[in-house]
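In this view, the complex is presented without one of its protein chains, the others remaining in place.
Right, chain A next:
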Amino acid sequence: MLRLDDVTKEFRIGAFGGKSVTAVREVSFEVAPGEVVSLIGESGSGKSTIGRMILGLNPVTRGSITFDGRPVRADKEYYRHIQGIFQDPFSSFNPVFKADRVYNMIKETYYPAVSEPEWEERVEAALRDVRLNPGQVLGKYPHQLSGGQLQRLLIARALLLDIKLLVADEITSMLDASTRIDVLNLLAELRTRGLGVLYITHDLSLGTYLAERTMVLRRGSIVEMGLTGSVFGDPLHPYTRELLSAVPRLNQAWDDATPVDSCVYHERGATGALIEAEPGHFVACARLDTCP
């Protein structure tokens, strides 16, 4: 459904754009319908840039992004199928207007022919799909609603369209532990309807909870990619190992895995091509055989 081929993004920086920074380097992956793929990386690894390129918010420097065989176009038809939700629900809404105005905007743009009563029914059905009580959220201003409610309003907005792919960029990082799980469970249910989700996060435990496949991004390149169970159950790249060892867990002390700095390959500062270490499990580490 969604396919990225050797996507590279360079940003021009400096006073006259004289220097450039490579934020994303030759990234290729696919997201199939009904599949949750998580993209994990630390701050500055380029994970949000990938999301923004898929949404057509930033142009691609090299490579191609196609959706159902057609390239990204920032137009009405494209956004009918692909929608994005971002980290801060309070800045996603215009505080001056009531929150349900986003639904009217969808109606005006995409469904001008639908009658008012029918549209109301559709909105209420979408709200119930995301476990919201329409009476509690319609007609309210953003500040009157909680972060979890606002994020679910945005998911409901996406459901009103004929959505096939949702780019979820850190959508739960501003939510509480208990609300966070509700939103994740909701995404898991929507997946059964054939919705593909690209789940971008820096939180490893949230990433593993949902995703079938996981990609680990470091400095703009994918260093490891495969089924979630094999990437986290049997991490091959030293960076993935280090990330996993840094996750605080209940009932378990932090263990000191081999730091990345001691990795010979790391010191050379280059990133190799992804090789298939075992079926479906790719890793960008050229010294896999010699690594302890």
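Just so we're on the same page, contacts are C-beta pairs under 8 Å (C-beta built on N, C-alpha and C of every residue); 3 or more make two chains touch, one makes a residue touch a chain; residues count from 1.
Assume contacts and distances are computed from a predicted model.
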The complex's invisible chain, by UniProt name, from "Chemotaxis protein CheA", "succinate dehydrogenase", "Transketolase" or "ABC transporter ATP-binding protein": "ABC transporter ATP-binding protein"
Absent-chain contact - pick from A:6, A:68, A:118 or A:176: A:176
Contact set of chain A toward the excluded chain (per top definition): 41-44, 146-147, 173, 176-182, 184-185, 188, 202-206, 208-210, 228-229, 232-233, 242-244, 246-251, 253-254
